[in-house]
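For reference, the structure I am asking about is given below.
All protein chains but one are shown in place.
Think of it as A, B and C in the order they're written, each chain with its own count starting at 1.
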């Protein structure tokens, strides 16, 4: 059968990324507490396409991903990327995996346990240059939090508006860390972290603790920044915070990033 | 050219709804303050399909909707539906239009104005039975609000968790009303309504007023219910409230409905 | 500590549904091939609220759900609902669980295997009336398919527009069935089912087979209807089909339902 994709292309335009997007699959990742965790993933898998090829062979992405989806630790992720690169005969390969990561979390006073869900991504690339292979790997986690507004608290004679927010941290891998460590740094930087299950004594505790600890999105981004610095010497990281403001129908947002000087 | 859709079908299965979904269009609706308002809509348009036809003629939905999109008052909506029904040679026609509806709203103390956005739907049907035509028309509006938790306030020595929520009211048309009236009833039933623009004096006001007026989702649904009863003698209405809880990563929800005895 | 939720309410308005919405959790369900399957779920859990109570106790939903999420077969689902009803001291309890369900599916010619994902829901209620308990349980599955347009094929001298569509079947439980059976009926009623992995020989096969088997959304709904009838004597079922038309930026849609006469 004719192989249209392998035909010569005359347009002289290299493509940065060609591949598949939005593949939904079961996934098994590593977990600090239970060794492995079963979850579900949405995967985007790409390679670059040299100037002289008309197209890429999309089925090979699935063949490689299918082999790896039941053991996707961070080291396996980079091995899978290299296997995709070789299988597609490309110089570069990219992948982005987005999955909920679950942790059992006890309520702060009653100690009752329930599961919290955090959206994680693994995003990376491998690039071959002669005999050299350059790898990058970014891990991000999105942590839902509560924020109490410092301005509202300071100017009001009683109460303070507060709301659910989300904080997303992305770190470029270098020093060893657990996803659990990133979540911990974010929850400590918020007015308070969230819980799936709170009994009345817990609700009293989180209400008072959050009220005593008001934070703007700006504060959270800065405090998470300091927390990540404590965690390790990452070559790059970024922090964004978005508040679903309870007084507005739009959100408050703050973002910053760190890049190590080389 | 052959007309496949009009061919006879032998499967003996009538279809409740056949048509188009997710059509995006500009839309002009009526507005209490400025007479008309320009917005954008997502439209679903259907008819029923009798047992003996293989298919419907989808292009006719667009032909009729295109004629009407620049003047879609509530009475025009029903005229459009009847025109769809006749054009598609059907016994029933259905439509659902979803659009943001905008209101300029002054801040409560400073009086500074900015625009708020509310998601509205017009949903209706016409059905011909002999010489009789039965029409139904439901209008709904989704109003973002703030809710302060009564339990959190009562058990905590300071503060109270609060959050953004959304309240959706649906009324079956009968007595005359404005969308603005529905919004007003919801905002009065919440701890406080939302604003796009609040200066510091406004933020103090809304914080304190909301704190003095704590409401569960259950309370809001009941108080909106009473508000709609005051507004008019509607044959049917429903109210739902959903809180984006600031202490949880899931939402609190309440729903009820009223149906007039015939 | 004061129990605000249990206070007497004077507004005389019963609520149909009160509870939690959008809880994200890991989930284990039954699987025809491997006995159990690990996936992730979004859960909505409600009870009714009698006229005289101010609020419900939201944490109890989580307590019950947490106990059951690692073994949610269809019979367990109803047991969990009854346990929620009793725990919340309510007359009715409702739940809706939405989760991706995964099946390994071989390509039609090469036989190469990869995983397909289907969105399933379990939706049910229990209601106590004196010593009588009434239960309902609906299972739905959304199956992505290909549809080739019969009209386009008939009027064009070459080619035919086709597209991805989705078909959602909902059955009220009665006779025994597997989710796999519903998927099979839908894929047989489409121009062809979808695959995650197709090699060139498979792509030739599915292209030709689909072209030989053109279907409107109307046809698919009717053919799935007949398929479900063959599968068992369900008291109620509904079928909807939505095509992401490749010639339009809106979708084609058809819906019908069956209700057994009592």
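Throughout what follows, a residue touches a chain if its C-beta (ideal position, glycine included) is under 8 Å from a C-beta of that chain, and two chains touch if they have at least 3 such contacts.
Keep in mind the model is a prediction, meaning the values are calculated, not measured.
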| item | value |
| --- | --- |
| Candidate in contact with the missing chain, chosen from C:26, C:124, C:144 or C:227 | C:144 |
| Sole residue of A:108, A:150 or A:235 that reaches the chain not shown, by the stated touch rule | A:150 |
| Given B:113, B:134, B:158 or B:260, the one touching the chain that is not displayed | B:113 |
| Positions on chain A contacted by the hidden chain, ascending | 1-2, 4-5, 9, 11, 13-24, 44, 46, 49, 54-56, 58, 150-151, 154-155, 216-219, 221-223, 225-226, 242, 248-257 |
| In chain B, positions touching the absent partner | 1, 3, 23-26, 37-40, 59, 62-63, 66, 69, 100, 102, 112-115, 117, 196-201, 204 |
| Hidden partner chain, residues of chain C it touches | 116-117, 144, 146, 148, 151-152, 155-164, 192, 194-196, 198, 200, 203-204, 206-208, 210-212, 244-250 |
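The criterion applied here is as follows: only the chains that are shown with their structure count from here on.
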| item | value |
| --- | --- |
| Distance between chain centroids, defined by C-alpha means - chain A, chain C (Å) | 29 |
| Euclidean distance of C-alpha centroids - chain A vs chain B, Å | 35 |
| Shared-contact residues (touching 2 or more other chains) in chain A | 117, 196, 198, 200, 204 |
